[in-house]
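The complex appears here minus one protein chain, its other protein chains still in place.
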Amino acid sequence: MKELKLMKGNEALAEASIRAGADAYFGYPITPQSEVIEYLMFKQPEKITGMVVLQAESEVSAINMVYGAAACGKRVLTTSSSPGISLMQEAISYIAGAELPCVLANVVRGGPGLGTIQPSQSDYFQSVKGGGHGDYKLITLAPATVQESVDYVKLGFELAFKYRNPVMILTDGIIGQMMEKVELFEQQPRITEQFDWATKGKVRGKDHVIVTSLMLQSEEQEKVNLRLQAKYREVEKNEIRYVTYNCDEEIDYLMVAFGSCARISQKAMELARAKGIKVGLFRPQTLYPYPYEAINKLASKVKGILTVEMNAGQMVEDVKLAVNGKTKVEFYGRFGGMIPAPDEILNALETKLIGG
Amino acid sequence: MKELKLMKGNEALAEASIRAGADAYFGYPITPQSEVIEYLMFKQPEKITGMVVLQAESEVSAINMVYGAAACGKRVLTTSSSPGISLMQEAISYIAGAELPCVLANVVRGGPGLGTIQPSQSDYFQSVKGGGHGDYKLITLAPATVQESVDYVKLGFELAFKYRNPVMILTDGIIGQMMEKVELFEQQPRITEQFDWATKGKVRGKDHVIVTSLMLQSEEQEKVNLRLQAKYREVEKNEIRYVTYNCDEEIDYLMVAFGSCARISQKAMELARAKGIKVGLFRPQTLYPYPYEAINKLASKVKGILTVEMNAGQMVEDVKLAVNGKTKVEFYGRFGGMIPAPDEILNALETKLIGG
Amino acid sequence: MAKKGEVVIDIEKCKGCEVCIVSCPRSVLALSNEVNAKGYHFTIKVNAECIGCANCAVVCPDAVITVYREK
Amino acid sequence: MAKKGEVVIDIEKCKGCEVCIVSCPRSVLALSNEVNAKGYHFTIKVNAECIGCANCAVVCPDAVITVYREK
Amino acid sequence: MSEIIKPENIVYQKTKVLTDKVMHYCPGCGHGTAHKMLAEAIDELDIQYETIGVAPVGCSVLAYYYFDLDMQEAAHGRATAVATGIKRVMPEKYVFTYQGDGDLAAIGTGETIHCCNRGENILIVFINNGIYGMTGGQMAPTTLSGMKSSTSPFGRDTKTMGNPLKITELVAQLAGTYYVTRQSVHTPANARKAKRALKKALEYQKLNKGTCFVEIVSNCPSNWKMTPVESNKWMEENMFPFYPLGDIKVPQQ
Amino acid sequence: MSEIIKPENIVYQKTKVLTDKVMHYCPGCGHGTAHKMLAEAIDELDIQYETIGVAPVGCSVLAYYYFDLDMQEAAHGRATAVATGIKRVMPEKYVFTYQGDGDLAAIGTGETIHCCNRGENILIVFINNGIYGMTGGQMAPTTLSGMKSSTSPFGRDTKTMGNPLKITELVAQLAGTYYVTRQSVHTPANARKAKRALKKALEYQKLNKGTCFVEIVSNCPSNWKMTPVESNKWMEENMFPFYPLGDIKVPQQ
Amino acid sequence: MTEEIIIAGFGGQGVLSMGQILCYSGVMQNKEVTWFPSYGPEMRGGTANCTAIISDDKISSPIVNVYDTAIVLNQPSMDKFESKVKPGGLLIYDSNGITRHPIRKDINVYMMEASEEAIKMNNTKIMNMIVLGGFLKIKPIIELENILKGLSKVLPERYHRLIPLNEQAIRKGMEIIKPTHLV
Partner (left out) sequence: MTEEIIIAGFGGQGVLSMGQILCYSGVMQNKEVTWFPSYGPEMRGGTANCTAIISDDKISSPIVNVYDTAIVLNQPSMDKFESKVKPGGLLIYDSNGITRHPIRKDINVYMMEASEEAIKMNNTKIMNMIVLGGFLKIKPIIELENILKGLSKVLPERYHRLIPLNEQAIRKGMEIIKPTHLV
């Protein structure tokens, strides 16, 4: 049964994991996302769906627990925030290399280092280019509402199992801490399928299952890499998701922004349009795979693009790669936990693109 | 006194660290770079220059020892290979955030996961875009010879202290394991300077020194970020280094490659030129800061560019950003520890660029 | 008889935790009804029994008490 | 008297470590002069004293010895 | 004003090794007292200018504002590795870490054990308040069985959540530790004793004796959801029986 | 051919829980024997189809090729965390890790301690050969004082390089461990004893008793630079005095 | 209708829950709502605030830099937010502890003696409800009935017996609010 609730982003994400039929959550507290594990510990899903919730002794341990449970063919997730996600990079690379499905969420805070606990988007590169070693990709979903935080948990598990690939929900302290109306999807059953690739105790008459990312021979390792690359091309073909605002009309300018920052940019767009500026907004919902083509198409019809981010300019590189010289691309950002105000963005639009 | 020697890349790097007047090395064994710590332990520099060498219990511990010693204003380094470097990402972000100088070397092997121990360049993104959280940059040097492995240790410390920023030497199993002639620079004295920013025991009459990357207030954290960004602009202005081969002549095609892969590409270039193909080679020595402008200029005069890498295509994004649509950019790569052969590259040049 | 003592409390820094109060062997201290600028009820002296033992000051987490004792 | 035993050694898998040899209570085993395809001198029986105690097989790291004993 | 109040009569005042910054700790939090005892020990040994401290990630993350000492902030759990780095390049300085139970005994377990096992010649000050204070009261490795926290809202269930960890007893087993003791700072007598322990540890460091480890069992009124005075009482009744005060490893003469 | 050689006379043969793959271990390496004892224990308990193993990063990284069991490769040091993940979602399976001393007692110290402290209901098999075998003979946490390795080429100097670590004695202190023992597999008698210990541990797992920890002191002929037979002798003379064989924690009845 | 509100004061004064009650009530009245708090250690003993937005339409940004209404319960918040009220907007503040009263002339300012009133009602905890009542008097964007429904969502079950007291406080606030400056 669907339910309409007013919920905090972090708690909604936690609730969504129970409803998505997750088998286990392993995590370690860190602001601004500790509500996820607190909510789960309070809800005791073990008694409802049998979902296991465990506080690990560190993020390194948590993500390796995720690896172990995911390799059993279970729906597993962990959540953390920037420094904790950095600690997980080795294991994330292992998970990608061993082709295990799981959902991760990074409720990003300002960095680098211990930084601030305030919202930021400065882990974009880490998530979409590769924070860990080797050629791998995380399917990266960027929710802009509490509703999407919920929906992307479900979608995340679907994609994770469809491609046997880790999925990152790249969100931030704004989405994690804010309350909004949210429609909760119905309780999903937990997985009963016994996957061929999963360790579950050797099946009589079949080969024993080995989960590994090691290939002593380069020839073998290259094959693994080729298989991964082929999979990524599939993901790029099938899974690009984005929303446009006013982009079907005649527009002179385009803004590109993701997550919470896209909502602030939307407000800036409203202010700009009220002033007669013909501007649209493009919001990628998947950061990997990135909607290069869709942006490239829009680039042909505008005089310039403003990328707005809560960082020092990361996604702007992908926007430039998409645009490939077709129109000028400017950037406006605030960082270190600072949140740009709608009128600042409007101002940047006017000075960097229109005036500039 | 300068010395000419035939040395393994890893051992040469280790020797260079002693001669550069390093104060400490902290590390953990991992193939293909364990010779660094083995060489140092055998050489016992503690008895020569007083340099400390310590085997830590993990890469996480090693890099945090680097943090502590670097914050005392000392010349400190660590080395590792891909999975080990992934484990260091949190601390690297801390080091960048606290603006500490140090030299790191990643002798890259094939990933993702445990992967292979064979050479690879698949940690390019991690090093130049950001493996850790937050907006920071590692000055990234890519040696292509054993000689450069030696020289970049010295250069690395110079840049690290000039900008108070971590410097990454991004090398690989080829450079680490091969032997070549190398001219060793003279023994440098260890640092005696007492830096204002370093913890060394409070100085009477001065404020106590605090080394941190934490700013509770976003406003303060943004200031830190602005300072970092300003520093990075300086680095981008002053420190770009690259080598071109045959690029001053009329050329129809350009290859871009770094590190060991550039040497193989050079051989491919020789083969191509022997066949009458007018092709040049561009080898970035700094991967951050990246020579966008120099490549952009060359882009105007060629019919196409082939980027060659020992990965699935990472630096090619920077080449495209540099070219900004001016000419076509193709990619050829081998991965998972496979090394492209010169004639394969020649073939890619012919089919992807010339034929294509 | 014990020597006479005195305490001086930096009431603006006091957080009203009462740890000093329960540590005083002479019940010299108590919380005020008033609050300081940070909104805390602060510690005050309520009698002159102080012997300068410094117990209160030693346990004060915020180091806001200075203790005097006649020589 | 002890029962009679026999061992069968998979000489192609033997690595010639001699751990079995030193474990045999009857000195049944010794290294051959020949090498197998992997270049290892392998273990062979040098007498018929085997009592089928399985000591050699138990310690063989490569599990290359099968032991028989008459019932 | 009483005539007793004159400089020459001062018998106790804030040590100069603490700065004048107002500490951000909650009212009655033992962190403040522990800071003070450590600062006084450093003051009394007159080593303020020769000491380098390492702050953890935890409520005491800002300790570097309060100690008038050169200090470094370490990543969560890594203070002992950071201190190792410092001590190895500056062996003539006094080096200490100050760490909470989450920092030292959860995420930092490996670093703690190996630092002690190497016998790094430093002082480790370990504040055990049985909770993650800074992040809002989650379960720590040292949280008692049955004790409530925001991640054990119905009490720690040792069956699924693990057992309270006596890491101090563990490090006492290691060859590298020289002096290991468990103290508290919640009463004047205990605070004075804790200071003596801290001083002793620093003196041993001077003598190159190896790792000294001083646990301070402490309170967290905010997350235990008690007044400071209640929290100290609760600590005596509940924490001390499981974490008994006293020396655990003392130098053999 | 002797008439004794017929199927009904077989008293010992390779267990079916080992595959037919030729192990990559060096001649005489204890890893092979340890694998065999564990496989036989699993075979004798008839739980091959209910067991999930975790391989470490170390010489035994390819253990998953040799055990005919569903197995996972863990990142270096993280096998116990991986096993925790497995056991928590598949509590009805038997779960074990197989780890070297570098893996379990250096980089994995935190995971080891906390897994044992939670009393995860798994078996940890710990191969202590005092060296990093796989990477070419660097010093391990368990390397003996004065022992040579490629990173202690003049012998381990405990002053600067730390002390050999008895992690087994540490985990025995933790409330979560149920059965902790130290064995070897270098002689027939020891190997048989080790198998009994492994079997016991798996039986306790069936009974949900918590973590069982079986250390096997082993050799590394290649990196100790000895013949296998010499290495076993050296082990008896040098390793056993410091790492004495025997039970360290046994269930209280 | 879109109402963008900042509520700011000391931690413990109930500013976060005041915002939540407004939002829950908004949901009861079929409005779109967003609530965003300041969060984390900065709150320890310091100031707290939240932004509540209530609208008939989908809300784009949950964070704004100028507000229709600022509800201010201490001096630091006054210093920070007086300037952020839109011209013609509303500033409501509790007089307790305010040393520098608002000076802007282009906004409507209401002062309340809510803390005092709460003491009179023998429960300092309901100060925030009194202020909420004042706000609702000036901007009746949500009906009282829905506010009470909202309250029952925010309050844990075991405190539901306090709902009548809260209602009383809201009514008291409606009664006592008075303008000090109107545009």
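Assorted remarks:
Labels for the chains are A, B, C, D, E, F and G, by order of writing; each one numbers its residues from 1.
In this text, a contact is a pair of C-beta atoms (placed from the backbone, for glycine too) under 8 Å apart; a residue touches a chain by one contact, two chains touch by 3 or more.
Keep in mind it's a predicted model, so treat the numbers as computed, not measured.
Which of B:32, B:156, B:201 or B:304 touches the hidden chain is settled by the complete complex: it is B:32. Checked against the full complex, the candidates B:174, B:198 or B:279 give a single residue touching the omitted chain, namely B:174.
Check A:44, A:194 or A:217 against the missing chain and you find that the one touching it is A:217. Counting the whole complex, the residues of chain B in touch with the unshown chain are 4, 6, 31-32, 117-118, 173-174, 177-181, 260, 263-264, 266-267, 270, 339, 341-344.
Criterion: only the chains that are shown with their structure count from here on.
Greatest centre-to-centre distance from chain B is found for C, with centres as Cα means. Should one ask which of A-F and D-F has more C-beta pairs in contact, the pair is A-F.
With each centre defined as the average position of its C-alpha atoms, the distance from chain D to chain G rounds to 87 Å.
Chain geometry summary: the mean Cα position of chain F and that of chain G are 63 Å apart.
Mean C-alpha position of chain B lies 54 Å from that of chain D.
Listed for chain E are residues 26, 61, 73, 75, 106-107, 109-110, 114, 141, 161, each touching two or more other chains.
Multi-chain contact residues of chain B, defined as those touching 2 or more other chains: 54, 57-58, 60, 83, 90, 94, 98, 113-114, 212-214, 216-217.
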